Every structure is written in C-alpha cells, then in structure tokens.
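There's a structure below that I have some questions on.
For this depiction, one protein chain was excluded, whereas all remaining protein chains were kept in their positions.
So that you can tell them apart, the chains are marked A and B in the order they are listed, and the count of residues begins at 1 in each.
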Amino acid sequence: MSDAILRLTSISKYFGTVRAVDDVSLEVKPGEFFALLGPSGCGKTSLMRLIAGFEQADQGQVIIDGQDVSHLPAYRRQVNMMFQSYALFPHMSVERNIAFGLVQDGVSKAEIANRVSDILDLVQLSGLGHRKPQQLSGGQKQRVALARALVKRPRLLLLDEPLAALDRKLREETQFELMRIQRELGTSFMLVTHDQDEAMGMAQRMAVMRAGRIEQIGSPREIYDQPANDFVASFIGKVNFFEAQVSALAVGQTSLRLSNGAEITLASSAYALGQRLRLALRPEDVRVRTTRGAAEFGSGPSGFAALVQDSVFLGERQVLRLQLADGALIEAVHISTQGVAYERGMQVEVTLPPDRVRVLPA
Amino acid sequence: MSANRMSSTPQEQAQAPKRRLWAIYAPMLWMLIFFALPFLLVVKISLSQTVLARPPYVPVFDLPLEWSDFLDRLGLFSFEAYQGLFNDPLYLDAYLSSVRVAGLSTLVCMLIAYPFALSLTRVHPNWRPFFFGLAIAPFCTSFLIRVYAWIAILKDEGFLNHLLLWLGVIEAPLQIFATDSAVLIGIVYSYLPFMILPIYVAIERQDQSLLEAAADLGASPWSAFWRVTFPLSLPGVIAGALLVFIPAIGEFVIPDLLGGSQTLMIGHTIWVDFFDNRDWPSAAAAAVLLLALLLVPIWAYERLQSTIASEGL
Partner (left out) sequence: MSAPARLSSRFAHRYAHRLVLLAGFGFLYVPIILLIIFSFNESRLVTVWAGFSTRWYGALFKNEQMLSSVWNSLVLALASASLATILGTLAAYGLARTPRFKGRMIFAAMIYAPLVMPEVISGLALLLLFVALDLDRGLPTMIMAHASIGMCFVTVVVQPRFMAMDRSLIEAAMDLGATPLSTFFSITLPLAFPAIQSGFLLAMMLSLDDLVIASFTSGPGSTTLPMRIYSQVRLGVTPEVNAISALLIGVIAFALLAGALLRRRTHAHAH
C-alpha cells in the first residue's frame, strides 16, 4: 500500500523510562478522515507530535507521501496542525495569521491575498480578516486556526482535540462543518481526541489507543460491533459484561449458562464444553419487557427476571439500571416511543439476543 | 495534553539546542567579566598593602599572571587591611550602626507600608491602578532629588521645625538634621515603594471570596484580617523587608546628605576610605565584609523569590 498519505512503521517514543508511544504502526489513506482515540495519557498526543515533527521518534519511521521524514524538523514537513488552544498569534490580525505559513514559503503577495480570501470564504469568516484574535468568539477562533493550517494545502491535517474548547451546541455544528470542509478539499484529516462521540461521528476509520499501544484499528462500526477486547468495548460506548460457561454443545450451536443462571444459545461451535467465556452486550441490545404476574426471580429459556433499580429519562430514550438475581447490575436502553414507561421498583423480564452478543477472550 | 509552557519537556534538553546556547554564553561572558571578575579583584586588593601611590596599593598579582611571579608575590599577601578593620573601632561601629539604622528603617517602613498597601487594595477596582501608580510614581523620580528634598524639611530652620514651632508643639527647634533620625527618615522615604509594592501585590491577588468565606463562617472583619489576609500576605512583607534592608545597609547618599559627623554607615565609610583617604585596601576589605554580612539576607531573598516563582503565585 504505497498510496498511503501517512505511514507509521513501528514507532516508539520514550520519555525517560516511560514508553509514551509503543511500537505503533498505522496508515492514513488519501482523502481519509482518520481518528486517533484514547483516554488522556494514552500517548495519542505524543504520537501526533511525532507526526507533526515537534518530537523525534526513538524507533521506527514516519513516512509522509512516500518520503521518510523521521528526521526532518516540523518546519520541513508537509503536515499542518490545528492546535487545541488554537495558538493564534495574538499580535497579528486574522489575515496575517492565515498568511503566516505562506509568507514562510515565499509565496507571492498576490497569491497570498487570493488564497487567504478563498480560505476565509471556505470557513465563512469573510470580512473578519482585519480583526485581532482577541476580538473573535471561540468558534471563530477555531475556524481561523483551521484556515491557517489548511491554507498551506498540507498533505495531512492534524486536529488536536478540535472541539474541546467549544460549548455543546457549537460542537455538533462544528463537527458537520469539519466534515464538509474535509469533503470539499479532499485533504486527509487526522483527528486526535478522547471523546468517542467526536471520533465516531466524524472519522471513516479510527485507531483506539491505550498506554502507548494501538488496541484496534477499523471503521467506527467495526469497532463498535466487534471490539477487540474489554478495553475497546467499554471505552467505545457502554457495555454490559456477563461471565458464562459452555454447558452444552450441538451441531453448529453452543449453549451457555450465565453466572446469573440464565441460558442462551449461540450459533457457533468454536468452543469446548466447560470453557469459561466473557460476553459483552451493548445496553441498547438488551431486550426488556414487563412481566405480568410472576413476581419472583427466576430464569428460563425465554429470559430472566430483573428489578428496575433506577431509570433515567433522556427524552427519546430511557436508560434503565437493572438488578439481576445474582445481584449484578446491568444497563439497558429503552426507546421511549415503545409505549411502556419503566419506573424504579418494577419487575421486568430481560432477554439477551444471541446474535448481538459478542464473545471476548476471558 | 497539559498546557505546554516554554520551559520544559525533557527531550528538549537531550537535543541540546546549540543555536540557543549563544543566547546564554554571550551575556554570561559579559557577567563574568563585569561582575564576577571585579569581585575577585575586590578580594585581591583587600589583601594588598596600602601604598601612597597611584594605584594606591602594591599588587599581589596582576592579570598576565605567571606562576613563578605568583609564588614570589605570595609573600606580599597582607591581612593588614582586615587587621585594621578589626582594630579600628570605627569600622565595627559603622557595621553595627548600619545594621541598627537599616533594621529600624525596615521596621518603620513596614509599619507605614502595610496599612497603606491594605488601604490601596480597598480602593474601588476602577481607581486602583491610578492610585497604585500614584504610590509608585515618586520612585521614578531621582533618588538624589528625593533625599535632597528632605534637607529643607529637616534642617534646624526647616519646614518641620517651622511647623512645629507655629503649632506650639515645641519651644525650640529640634535638632533632627545631621542625626541618625534624619538618616532613618530618609531611608524610610526613599525605600517605601519597595515595601509597598510586594505587600500590595500579596494582598491584591488574594481571592476576595476568602474573606467572604471567613465572614460566612462567623469571623469578624478584624479576625478575618488577622487570620486570613495577614498570614497570606506574609511572603510579600518578608520580600519587602529584604528589599529595604539589603540596600539600606550599604546606603551612601542618604547618610552623606542627611547624616552628620556622628552618623556611621558602612557604605559611606567605604566611599570616604576610597575617595578621601585613598585607602583602597581598607575600602576593599570593608566591602568584602559588608558583602559577607549581606550574604544571608541576599540568599534568603533569592530563596523567597524562587519559591514564589515555583508556586506560581
């Protein structure tokens, strides 16, 4: 795959004895919107700084557009970055901020003027070119920072937590705006964030990082539906875990007994009798319905009983916290339009759809 | 992920940015030549013998220094100047009286500056910068002129005596000019801004909600001041005290213009030794001892500054 815009091969970076980035390899394709997702301290910022050239890797290579730039300083790399703090130069007007990179490249004055006005149009800031950064709102500053990085037509744009400083309403709007601009320009974007909604909402592909390592790379749907491990499963969205043991085998089928006594049957025969497994199920996949009459805890092939401990009404959906017979708590999401409103103290019946259950290494 | 400041990141040190080093070594070289070297010379001259000549000392070693010469000249080393310092009660008296006058001035400065700085912080925020500027502005005018202004006030037939006589407070003019009191007044007046500034800053940056919290918890304004405002302003008070005490001890202009023949201040003594008596070794030895005397407060001041800086206050 030589057509990758960015290729990292076994990159490692140590700070003293700490491995901030540990043997990371990945590729970003032309025109792709890629996200680097992980909790704070996972090494995603260090990795981004390695790509930008603010730091040099201890091992491995950074290849941009087929050229090994591992030992080039930041100012010689065709990568630009939008800083989390925006890092707008306070002593320069919006126009001069945006023109800064072009001036460094020795672009002619006329062309600078053209490109600056084009990019101001693109980010819808025409007419604000003479303002100083201090005179702009948060959202406007963000767009200046974006314009300043994009005006150089980089091969790859790095976005460091681009939405973190914006309030919630603006965040959603900006998200669509970023996607529009990315589509229009066809530039590869690499988004670095700790917010899974941001990553999943914008990226075509994403990498989930933990402790300097990449845990999984894939499309948001792949990662959501088939998380590689416990960490990915619980970091991307919410998840319920169940301990289970294989209780019976049949042709193309495996019966499992859960720790709460319930039984489910998976359409797979890849397991051995007595094997212990860990099951993951998203809250929205937990099926809940009211039990009529039967008030005692119990289990059957059709499902098992649970008690509503808490219910949180969120408008279009209702989040339920359910207590199972063995005391375990699970979460379920119920779509509000489906009639029933659940309340604390209600008895319900829970079923786990076998096709939504994901088996993780125990 | 944290806010990146200019100072650190470990890998930066490892890379040893050579281009940046000249920004350090050029001024450092300058300071070595114009600050460190002169002090070595002071020590050197203090160890030489007094001679009535120009320069008025027998050099122990000169700059193009050769090893054999050095050994020959070692014999010329003399602690004569230091012995003179310890045998002559004049110097001891000058040291003690410098410490006394400077200490007393610092105390008076503190007593005037604290309430003043506190009152400044209680001015309406819109007017505060103006009043603060007004308090610091006299510091911008010439030191010499400010000291000079007091001569006309303190003289026997000066404004103060005129006023007091007119008010009937005194019968005969007070002798203030050419006494230690005049020196003390001069020092307090000249160094007051050094005391006001750190105290004002220490009080002004305190969170106003601290006092509200104290009031909410039942503290009267009086007890809130002593238990919240004052303890929190102590670093400022100490900084101010050192900023007044250290230069006051070596002060020359004030004792020279306001003091009398009885006034002994070590800075003045050094000047007189140097310019009038042309006794360079004694002046140098006195300077070395003065420096030794100041090492502790200077060290304390630098420690205080670095803790304030590191706590980001």
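Going forward, a residue touches a chain if its C-beta (ideal position, glycine included) is under 8 Å from a C-beta of that chain, and two chains touch if they have at least 3 such contacts.
Only a predicted model underlies this, so the values are computations on that prediction, with no experimental measurement involved.
Asker: Touching the hidden chain in the complete assembly: which of B:L92, B:A137, B:I170 or B:L210 does that?
Answerer: Only one listed residue reaches the unshown chain, and that is B:A137.
Asker: Since one chain has been left out of the picture, which residues of chain A touch it in the full complex?
Answerer: Residues in contact with the chain left out: 52-54, 73-76, 79-81, 83-85, 87, 89-91, 100-101, 104-105, 132, 134-135, 148-149, 152.
Asker: Which residue numbers on chain B touch the omitted chain?
Answerer: 3-8, 13, 17, 19-21, 23-24, 26-28, 30-39, 41-42, 45, 55, 62-63, 112, 115-116, 118-120, 122-123, 131, 133-135, 137-138, 140-146, 148-153, 155, 157-159, 162, 189, 192, 221, 242-243, 246-247, 249-253, 257, 267, 270-271, 274-275, 280, 283-284, 287, 290-291, 294, 298, 301-302, 305
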